[in-house]
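For this view, one protein chain was removed and the others were kept in their places.
Now for subunit A:
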């Protein structure tokens, strides 16, 4: 199997999970109701745990230790989609991102559970089970607030419109797309995106929200290490203590 292709795939999904998990954790103590503080924290813990397990697979392939990989790389070495690094904004913005991202993630891991690269397939089965709760959470809230009152509907619509091009950027094709598909390691971004369109349409059609055009231009770059300034700031904060002494035991 093509190790470079596998590594590239693992990096992008691991980085996605780490960065979105970090953002979710910023809701701790700040949620609109206590129950949402707790829910966002649960999802953050799942996602950061998942990124750790994925970095561990990379370590097995000869990459550095998970702590070094997560806390010491520079922004341009990260392969997460830009969607995940955007600041939380208001609750509607975080909720919409959570919905758009986790719908894509749960489809991604469904397919990865059948990957020809068996360590990933095995891990993906476990992750898939956790993600089911994340999409359930997102769908419940989108349906609730997407039908509640004028303010909530307008807020959700504005966030949906803003985030949509970034969400399309999740599916930026990798330079190894063809190899991964040929070797049955990963089904490819196109297939994921198609299923994603169907699923988000199904949920959004049960609300007052209008779905932006799927043919809108996507915001790409993240998969190639091009990021917004927000990622640099996030990483500086994340590694502030670790970098005091990266060789120390904390």
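Everything that follows uses one rule, which is that contacts are C-beta pairs under 8 Å (C-beta built on N, C-alpha and C of every residue); 3 or more make two chains touch, one makes a residue touch a chain; residues count from 1.
Just so we're on the same page, contacts and distances are computed from a predicted model.
Asker: Looking at UniProt, which of "Putative ABC transport system permease protein", "1,2-phenylacetyl-CoA epoxidase subunit A", "Pyruvate/ketoisovalerate oxidoreductase, catalytic domain protein" or "ABC transporter ATP-binding protein" names the chain that isn't shown?
Answerer: So the chain that does not appear here would be "1,2-phenylacetyl-CoA epoxidase subunit A", according to UniProt.
Asker: Just to verify: which one of A:58, A:153, A:192 or A:218 makes contact with the chain not shown?
Answerer: The one listed residue touching the chain not shown is A:153.
Asker: Which of these touches the unseen chain: A:3, A:28 or A:194?
Answerer: A:28
Asker: From the list A:70, A:127 or A:218, pick the residue that touches the absent chain.
Answerer: A:70
Asker: Among A:52, A:111 or A:133, which residue is in contact with the omitted chain in the full complex?
Answerer: Checking each option in A:52, A:111 or A:133, the one touching the absent chain turns out to be A:52.
Asker: Please give every residue of subunit A in contact with the chain that is not shown.
Answerer: The missing chain touches subunit A at positions 22, 25-26, 28-38, 41-42, 44-45, 48-49, 52, 66-67, 70-71, 90-91, 144-145, 147-153, 155, 205-206, 208, 234, 237-242, 244-245, 248-250.
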